[in-house]
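Down below is the structure, laid out as structure tokens.
Apart from one protein chain that is not included, each protein chain of the complex appears where it belongs.
Letters A, B, C and D name the chains as they come in the text, with residue numbers starting at 1 for each one.
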Amino acid sequence: MRKGADGSITRDGRMLILAYDHGLEHGPVDFEPVPETADPEVVFDLATHDAVTALAVQKGIAEAYYPDYADDVTLLAKLNGTSNMWSGEPDSAVNWSVDYAAEVGADAIGFTVYGGSNHEIEMVEEFREAQERAREHGMAVVMWAYPRGQGLRNAESPDTIAYSARTALELGADVAKVKHPGSREAMAHAVEVSGRTKVVMSGGSKTDDLQFLRTVESAIAAGAKGLAVGRNVFQREHPRAILDALEAVIFDGESAEDALELATRGPERAAD
Amino acid sequence: MRKGADGSITRDGRMLILAYDHGLEHGPVDFEPVPETADPEVVFDLATHDAVTALAVQKGIAEAYYPDYADDVTLLAKLNGTSNMWSGEPDSAVNWSVDYAAEVGADAIGFTVYGGSNHEIEMVEEFREAQERAREHGMAVVMWAYPRGQGLRNAESPDTIAYSARTALELGADVAKVKHPGSREAMAHAVEVSGRTKVVMSGGSKTDDLQFLRTVESAIAAGAKGLAVGRNVFQREHPRAILDALEAVIFDGESAEDALELATRGPERAAD
Amino acid sequence: MRKGADGSITRDGRMLILAYDHGLEHGPVDFEPVPETADPEVVFDLATHDAVTALAVQKGIAEAYYPDYADDVTLLAKLNGTSNMWSGEPDSAVNWSVDYAAEVGADAIGFTVYGGSNHEIEMVEEFREAQERAREHGMAVVMWAYPRGQGLRNAESPDTIAYSARTALELGADVAKVKHPGSREAMAHAVEVSGRTKVVMSGGSKTDDLQFLRTVESAIAAGAKGLAVGRNVFQREHPRAILDALEAVIFDGESAEDALELATRGPERAAD
Amino acid sequence: MRKGADGSITRDGRMLILAYDHGLEHGPVDFEPVPETADPEVVFDLATHDAVTALAVQKGIAEAYYPDYADDVTLLAKLNGTSNMWSGEPDSAVNWSVDYAAEVGADAIGFTVYGGSNHEIEMVEEFREAQERAREHGMAVVMWAYPRGQGLRNAESPDTIAYSARTALELGADVAKVKHPGSREAMAHAVEVSGRTKVVMSGGSKTDDLQFLRTVESAIAAGAKGLAVGRNVFQREHPRAILDALEAVIFDGESAEDALELATRGPERAAD
Partner (left out) sequence: MRKGADGSITRDGRMLILAYDHGLEHGPVDFEPVPETADPEVVFDLATHDAVTALAVQKGIAEAYYPDYADDVTLLAKLNGTSNMWSGEPDSAVNWSVDYAAEVGADAIGFTVYGGSNHEIEMVEEFREAQERAREHGMAVVMWAYPRGQGLRNAESPDTIAYSARTALELGADVAKVKHPGSREAMAHAVEVSGRTKVVMSGGSKTDDLQFLRTVESAIAAGAKGLAVGRNVFQREHPRAILDALEAVIFDGESAEDALELATRGPERAAD
């Protein structure tokens, strides 16, 4: 973590990262709820929403679409990722070099590390190279800190999630993207042990509007600095409405209930 | 995918890639139906047909024959490939560097990725290096997107083929070469999830004239931008006639039946 | 070992290295006895104590906090390390390049080598690269010389510890950090076979004040040049008091008993 | 294969490569029939015979002896090879870099590829690097195209040998060294599928004079461009006589019988 390095992807120190790498990680099945989301233009359009501080995509998507949105979207280059056609011990291919990410216009990099995997060591060494190169380009570094692997009992326990968040600090990430550990206390602990590395909650699979917003509110209250979200936005019928609500919770300190009410009657809804 | 990058291997946005790497991938057995096709000159001559927008060969073939055809053939450097003498988990050796492909005169690169293989991660990382280097040379990038591997159930299902096509977009290919998924709807889905990456149908093993042309017609109607074909051309008695017919279907919008009639009575047939 | 190379991390030829890489190696569980030690600032503050000749941390901690302490703390860059979420044959990821460690301001590098592990050869070759690069930067080289691996019977025997200390000399470390082999004679033997490479005792898990100081006293008497310690300092209620005592034992030649008495009534205690 | 690249190791388009890497591949046992052949000088002297267009040796032999024969012998640097003390799945260590081979004075490189081995992919990638580097130096490229591996049924079948010869063309060798596939028709097929890559027959283990010459005559008649031979020359009592005969068969179009008669009564025999 380097002071100020996350400036390009935060607003007032908080962030909402819209993630759209599902086409690689999960395949087109993730577009089925809202078929038009298979078209990256639809998601790039969403990323122009004021609430979104950065859009995380893989190289090919960025090459093809980012030039049309360079003035309105902040690009977070997700450097690694792997299809789920392959089903071995968790690992992730490095699909994009930092230098080329900078050339395409990215302000930040994203990198998955599966702590506990038999490939942890290799992944961490790849992270080292990417992180240090990102420093040369002045790019922010976000670690997808996901404990996962056959030797790992209880990958989703609060302790393991806190441990993962800590490794993001130890290894030099500016931001740690972690799963919500289940309670406000657990999230507060993860935030505490991450020191100056900012913690953002991972959106996960789609849930009910209010339940989702309450989880985000709780995470923010626990000290998390925001959210990295994909399906919980683009799989909704009214994605701009939920972005309105998330903006209210994350940046304006509204409660989940108030934010939801604001968003469902607001002017953005009409245009959604 | 980078806008305009495929210009050298397309005509009006469509393409017919003649592939001739069978001597490496399958061995001389693929030349048995028409023994003179063992001679690369025969296939380079075919590649001068107007229908062909690029010829895909391995390094050694290009080194030895392309200088004689540089004015009349567009070279697509197939960078990796492996003999089937070896029979392990799907993998492919990188036989040609991008820099040397550019020196030999290639306008595009071709690269196989076996999604789902235990070597997927390694192949994707090799693809990364080749793709980024191709960008520096301004070469088009074609991915042979072939799901294959012991952990992959149903490698030929429409969903898996669509997923593979999507990974071509995500990883930065300008063109995805995929097997035909079996129906027009399935091909349309693969095309849809590939966004700005163009999809071409893989020719596969030799079939009946009309059946083959109908499949191509259906693929084009579904949004595919063309065909990458080897055996379905060079294993025929009258390869120029089928190229005439393919030209009519792919570039002129003729039906399979009309194209076949045109081709079998046309002037090219006489010269075949 | 190169003459004079350890000057930046020694005082009168002796050293007290405060180690704080537990957040990576063991996880937040090591902060539970004194929860505020999860905050690196707390430990950086401790490292400003006169007794401490260097603070060993991972890259991310150094990036985030060292700039605030650059005038008061000597930075030892712990280059490798691994979480214990992963539980395979002992190995350690290289998380930090020497060049970047120098840029961040480190005066020395630390590197773990698990002699006897199936990864020994790989780790030693990584050590080679780091050690030789450190020489170019004029940085001191400290080896965490820890025998560990499935093929190693009796990793904690005096002979094995002495052997590890010797490998630190053979491979070019200026300082070997080894576990205390259990007796003054055994430590003297380890020191003897390490020649001009200085031996420091590893602090290990937290023990009783007097017992700990007596062990350190015994190590110094046996020829060790100091201590590398983490939990035995930061897991105490009064860490500055134990640093006072350690300073007396290591640098001033006091007995454990006298040092403890001095420290527990001294002025530092009040400020702790 | 690049046009004209083989000029340094051919005479009128044909070649006789004297191979002397047996000390590495088989060990001193191959010198037992004629013990003085353990001395490289003896074989370098043979290589000055007019029939020999190139001498293939490993790096150490070239370093030590080639300077004394640089005016009279054309050096073919055999870049890889492995002792048979090791008995795993076929593989071959790269013992010599192309750059250093050029510095020592080689005009050509030789490289073994075991098609069908579990190491095929790695070997082919090493071949890529060597081949492309050889192109920069303008050196000829000879592939020892030897199908071999546990997954390969019938490594010596004509089809497999033809396949191997084809891969030499596909991968960019100027010359393919293959085992004789057993009949003139089979050799003709291997030659045909190799296109512009020249095929030379591998000498193999020592056989009767006339039988050996007849095999060579048959290979030449089938379109092979020569021979790469070791034991069938240096394990003979009168190696210069067999070189005389081989010269007559390969370069002068004599029959095996005439060549043998010429050689056994010729002036060279006396000097042998």
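Rule of thumb we're sticking to: a residue touches a chain if its C-beta (ideal position, glycine included) is under 8 Å from a C-beta of that chain, and two chains touch if they have at least 3 such contacts.
All values derive from a computational prediction rather than experimental measurement.
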Partners of the unshown chain among those that are drawn: C, D
Option from C:Leu55, C:Val94, C:Leu169 or C:Val229 whose C-beta touches the chain left out: C:Leu169
Selected residue (touches chain absent from view) among D:Tyr69, D:Trp96, D:Phe234 or D:Phe251: D:Trp96
Given D:Leu24, D:Val191 or D:Leu246, the one touching the chain that is not displayed: D:Leu24
Touch list for chain C against the chain that is not drawn: 1-3, 115-118, 120-122, 124-125, 128, 131-132, 135, 147, 149, 151-152, 159-160, 162-164, 166-173, 189, 192-193, 195-197
Residues of chain D in contact with the chain not shown: 21, 23-24, 27-29, 31, 35, 38-40, 58-61, 63-65, 67, 81-83, 85-88, 91-97, 100
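We take it that only the chains that are shown with their structure count from here on.
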Touching chain A and also chain D, the following chains: B
Grouping of chains that still touch (sans chain B): A, C | D
Taking each chain's C-alpha mean as its centre, the one farthest from chain B: C
Proportion of interface numbers common to chain B and chain D (over half same, under half different): different
Angle, in degrees to the nearest 5, of the Cα rotation that carries chain C onto chain D: 145
Chain centre separation in whole Å, for chain C relative to chain A (CA means): 36
Mean-CA-position distance for chain C and chain B (Å): 59
Arrangement of touching chains [line / ring / star / complete / other]: line
Touch relationships between chains, expressed as pairs: A-B, A-C, B-D
